[in-house]
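Every protein chain of the complex appears in place save one, which is left out.
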Amino acid sequence: MDGHDFALWEKRVDALMVLCGAKGFFTVDGLRRALEDMGEDAFEKHSYYERWIAAVNQNLVEAGIYSLEELGTRMEEIAARGPTYGAAQDG
Amino acid sequence: MPPGHVRAPAYLRGKQGVIERPLGAFHNPEQLAYGLVADKKPLYRVRFTMAELWGDAAENPEDTLDAELYDHWLERL
Partner (left out) sequence: MPHDHPNHSHDHDHGLSPSGHPYRADNDEPLTYWQRMEIAVRELLIEKGRITAAEIANQIEVMDARSPANGAAVVARAWSDPDFKARLLADAGAASREMGFDIGPLNLIAVENTDTTHNLIVCTLCSCYPRNLLGLPPDWYKTREYRSRAVREPRAVLREFGVNLPDSTRIRVHDSTADMRYIILPARPAGTDGMAEPDLARLVTRDAMIGTGLARTP
């Protein structure tokens, strides 16, 4: 009845959330705060794991793990690697 | 509701309930949410009747709702 076999990228978001939380990079409360700050319409526009990766990223930037510039540069590089999720993996 | 991260659902604000059980002390989520050093705050499970929450719109007034609420969101009556 669920009809949802999670995609690999979604499982990875889940894993990043759990691991980064366990390592103390952020708390679940920090994630929730970032989710709430996206506003009500984020719920309409984005899927569950889309919202979660945004919240994970927001918290990692705030924690100083990497900068927004590093993220932006990397996301552009990834777009140039290929047209699909599989093709965009590095190696 | 005040802006920011608040761990008390809006539908419970200003409602009366009874403490079902104390749960111990946990780090205050409203500080953790902003990466602040968090005090430990007592956490309680509080039981509300549906009549208290929804008035005449309650499906069955004696059904209940339990929620976990921090000490600083509670006021003794």
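The letters A and B name the chains in turn, as written, and every chain counts its residues from 1.
Convention: a contact is a pair of C-beta atoms (placed from the backbone, for glycine too) under 8 Å apart; a residue touches a chain by one contact, two chains touch by 3 or more.
Predicted model only: the values in this text are computed from it and were never measured.
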Contact with the hidden chain only, please: which chain B residues?
7-9, 11, 23, 26, 29, 43, 45, 53-54, 57, 59-60, 62-70
Absent-chain interface as seen on chain A, which is shown:
1-4, 6-9, 11-16, 18-20, 23, 25, 32, 35, 43, 46-50, 53-54, 56-57, 60, 65-66, 70-71, 74-75, 78-79, 82-90
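What we mean here is this: only the chains that are shown with their structure count from here on.
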Cα-centroid distance, chain A relative to chain B, in whole angstrom
29
